[in-house]
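One structure is given below, represented as structure tokens, and several questions about it will come after.
Every protein chain except one is present and positioned as in the full complex.
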Amino acid sequence: MLKAKIILVALGAALAVPQALAGSTPEEDRKETVEYFKQMFPEVPFEDFVNGQYALNEDRRSQWESMQDFPPYEFAVAEGQEMFETPFANGKTYASCFENGGIGIRQNYPYFDTEKNEVITLELAINRCREANGEEPLRWKKGAIASISAYMASTSQGNPINIKVPDDPDAMTAYQDGKEFYYSRRGQLNFSCASCHVQNPGKWIRADFLSPTVGQPANFPVHRSKWGELGTLHRRFAGCNNNVRAEPLPAQSEEYRNLEYFLTYMSNGLPVVGPATRP
Amino acid sequence: MNKPLLTIGISLALSAPVAAQAGPKEDFNDVYSKAQSTHEDAGTFQWTVTSDRLKAAKSAAENGDFDKARSMAQEALNLAKESVAQRQQQQEVWRNVAIGN
């Protein structure tokens, strides 16, 4: 049995429900998840979870803090702003596609579109905006789309993540699919996302330090030293899948969007801190 | 294997000179297509190592090395079978470590 469940039994949470009959709500899942990580890291202030490994490891934190004066993504954010503000050939801009002109809205993505019956991520919305205005879509994982997304995140810094699962069976299915993805073992090495980020956060896997589930998406897009540039969350998903020798799925595939939906919901209430840096 | 097939198999094996020319390539094609379809059955649970073996098998076949092609395809098939088993198993057991039911 997983520690989570043992801890929760100790807390007297209602685990007596037979699993086949149970179907906890996203909010119940989130509360249990937050409680699990708070128990695991009682000394970490809740808001600090957005800083991933830096919240859990002093050495990593001081290395990170020394980078903050000249963050390596600054140029990309400026470039993203310029692209965001430059009109398309038809004279319109990205602002026309988004609520509040696209400023300070990162915390609402991804959301479930009950008309299209699908999860809309920020990057998907950016490319759909381009296509609606007669422009070619951008490539998904890095480059211009990461810069624009980074600029949009930077205008939202500090806003609490606010993902909603509307009362709609398709939205619930998307959330559940994302949850199942997160907990399903994949690849020849037989790891799920949870194998590392639920079962072993705060530990080292070779020279990499594992972050907890809660807070993970808050810092994207992220500048990784390993990449030497910004990348989107779906680039990271693909990298993780590849590490465990599972065939990565396409960026913005339904599976990855549903995964992002579940994962971001788990971070509700935590502040947007993207773009950020990671090793 | 049913009897007529077995008989054909044996007679092919006995008529060695003919079989030696037709055999390895057909043998490879058979295993390769099985490996491919099993790999497809894994859905979103495909393994990169299976894809790698399939590619290696294909390029060996293109170079006419059907022994190597066949053995790569066989490895791909074995790996693909495990990935399908993983997919089936995970549909049941993923909840065992999930927080919230």
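Assorted remarks:
Every chain is named by a letter (A and B) in the order it is written, and numbering of its residues begins at 1.
Heads up, the rule we're going with is that a residue touches a chain if its C-beta (ideal position, glycine included) is under 8 Å from a C-beta of that chain, and two chains touch if they have at least 3 such contacts.
The rule we apply is simple: contacts and distances are computed from a predicted model.
Choosing from "Acyl-CoA/acyl-ACP dehydrogenase", "Multicomponent Na+:H+ antiporter subunit B", "Autoinducer 2 import system permease protein LsrD" or "Sulfur oxidation c-type cytochrome SoxX", the protein name stored in UniProt for the chain missing from the display reads "Sulfur oxidation c-type cytochrome SoxX". Counted over the whole complex, the shown chains touched by the missing one are A, B.
In the complete complex, the residue from A:24, A:57, A:188 or A:253 that touches the missing chain is A:188. Listed residues A:90, A:117, A:200 or A:242: the one in touch with the omitted chain is A:200.
Mapped onto chain A, the footprint of the missing chain covers residues 1-2, 188-191, 195-196, 199-200, 203-207. Listed by residue number, the positions of chain B touching the unshown chain are 75, 78-79, 82, 93, 96-97.
Throughout what follows, only the chains that are shown with their structure count from here on.
Work out the mean CA point of chain A and of chain B, and you get 37 Å between them. On the chain A side of its complex with chain B, the touching residues are 2, 4-5, 8, 15, 17, 19, 22-24, 28-29, 32-33, 36, 179-181, 183-188, 190, 192, 194-195, 198-199, 242, 245-247, 249, 255.
Looking at the complex, you find that chain B touches chain A at residues 44-51, 79, 82-83, 86, 90-91, 94-101.
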